[in-house]
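The structure is given below, and queries will be raised subsequently.
Removed from the display is one protein chain of the complex; every other protein chain stays in position.
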Amino acid sequence: MELIEKIQLGQIRAIAKAITLIENNTEEKEKLIDALHPFTGNAYVIGVTGPPGAGKSTIVDRFIQFERDRGKKIAVIAVDPSSPFSGGAILGDRLRMQTHATDRGVFIRSMASRGHLGGISTGTSGAIKVFDAAGFDTIILETIGVGQTEVEVIEMADLILLTLVPGMGDEIQAMKAGIMEIADLFLVNKSDLDGADRLKSEIEYMLMLGSGMNEEAIPPIKMASAKNNTGTEELYISIFERLNLFKESGLLANRRKIRIQKEIEHIFASKLKEILYTRLNMKENINLWIERVYNREIRPYTFVNEKMMELKKENVL
Amino acid sequence: MDKKIRIVIAKPGLDGHDRGAKYIARALKDAGYEVIYTGIRQTPESIVATAIQEDVDFVGLSLLSGAHNELFPRVVNLLKEQEAGDIIVFGGGVIPEEDLGFLEKRGIQAIFRPGAPISDVISFIKSKTGSTAA
Partner (left out) sequence: MVPDNKNLKNKKSIWEETTLNKVTSRFPARKNLVTGSDEEIDNLYIPDNNFSYDEKLGFPGEYPYTRGVQPTMYRGKFWTMRQYAGFGTAEESNSRYKYLLEQGQTGLSIAFDLPTQIGYDSDDPISAGEVGKVGVAIDSLKDMETLFDGIPLDKVSTSMTINAPAAVLLAMYIIVAEKQGVTKEQIRGTIQNDILKEYIARGTYIFPPAPSMRLINNIFEYCSAEVPKWNTISISGYHIREAGSTAIQEIAFTIADGIEYVKNAIGVGLDVDQFAGRLSFFFNAHNDLLEEVAKYRAARRIWAKVMKEKFSAKKEKSLMMRFHTQTAGSTLTAQQPDNNIVRVAIQTLAAVMGGTQSLHTNSRDEALALPTEQSVMVALRTQQIVAHESGVANVVDPLAGSYYIEQLTDKIEEEAWNYINRIEDMGGMVKAIEKGYVQKEIQDSAYKYQKSVEEGDRVVVGVNKFTIEEPAPSGLLKVNPELQKIQEENLKVVRSERDNAKVEKCLAALSEGAAKEDVNLMPLIIDSVREYATLGEISNVLREKFGEYRESIVL
């Protein structure tokens, strides 16, 4: 495949086109991902998450600079929500990274969630593979930032940075159930604001509770101001220290295996669904079934189990 | 296949009047398109890099300072140089009628002047993509 060669050569248009093919769920998608597979597994994937207004894009903008200062190639995937009404989206995260637009060692791609929940988009995992195969050293995945539903980012990233800002105390409470537990590193951004220190100790306290008061077990909490560019380089360095630690301890490989597990499960699930739905003539029949369940003529489990038995008899399953 | 039309809305040059650009961005979103908004003070080079990385179908340029004859064709040329001549460029802003022919010759496929309704922009996009789907 000619496209694969071009991607490996790092040709920008080819990379961009490949991501589109995956994102649009085209026929070429499967072949493309498989062809890329042998060349992946080299890049670090860093997930940056946190509520809207926490300064995620500005942090990412700083990271780009630090990576470039060290001669590394970096790709950014910035996800914004699609409108549930129109399906359209405004992708504005890259605005804060536009000074790097013409740097050929930087590739920024905005993606709309396209109805996918979990803070990322349908094409995100594929886009990561394209960048990985294209030789980018680091891939940053900036999530939508809707709060606790963002745990899916853990299935994509080697490390997750959670960005918080002072003045959203209640939101921490709300988030602690989900996202707080998946973060490998915390950032209190806008550290020049009142309440930054208090936020830091609140996070500390919450993490201590969660870890059974084991100070060793809690992830680092960094303070920085992305806007003033203070504390950002320390944060950047500690991310890579942490990644090295993960690598040495085997945690990184473990995570990546879990990611592959999820991927295999996901492919199976979607293939099965496809087969099932085709056999069941889902599109045509579903309304009829809805009506029958609605009118209490049939019961959902009994009905589905009967259908499954039929498929078994036909040797579909 | 779930194809979405992607559009960059950019402000080349130095003028900061982004009311129109922001309106277009929002209205295109409401019409179901994915819009990448770059903000103000963009060079033709950064607009073209953005368009290519984002693999868009269209680039919409908004400019009110009068520098359109210099900057719009530069975007088209850079796209061509970077083998992305298939990306369709359109523009809007305070653009005198007498410049329309010149801009058209330089590959700007549509110009929307003050007062043009958003429906004109959407019809243009649809006519170029040959579909009713956003």
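Worth a mention:
We call the chains A and B, going by the order they appear; numbering starts again at 1 in every chain.
Basically, a contact is a pair of C-beta atoms (placed from the backbone, for glycine too) under 8 Å apart; a residue touches a chain by one contact, two chains touch by 3 or more.
What you see is a predicted model; the values in this text were computed from it and never measured.
Here the missing chain is touched by one residue of B:Gly13, B:Gly60 or B:Gly91, and it is B:Gly13. Residues 53, 90, 92, 95-96, 227 are the ones on subunit A that touch the missing chain.
Seen from subunit B, the chain kept out of the figure touches residues 13-19, 22-23, 25-27, 37, 39-41, 43, 65-67, 69-71, 94, 96-98, 113-115, 117-119.
Operating definition for what follows: only the chains that are shown with their structure count from here on.
Within the complex formed with subunit A, the residues of subunit B that make contact are 1-4, 25-26, 28-39, 42-43, 45-46, 49-50, 52-55, 82-84, 134.
Note for the complex: subunit A touches subunit B at residues 12-13, 16-17, 19-20, 23-27, 82-83, 85-92, 94-95, 98, 101-102, 107-110, 112, 114.
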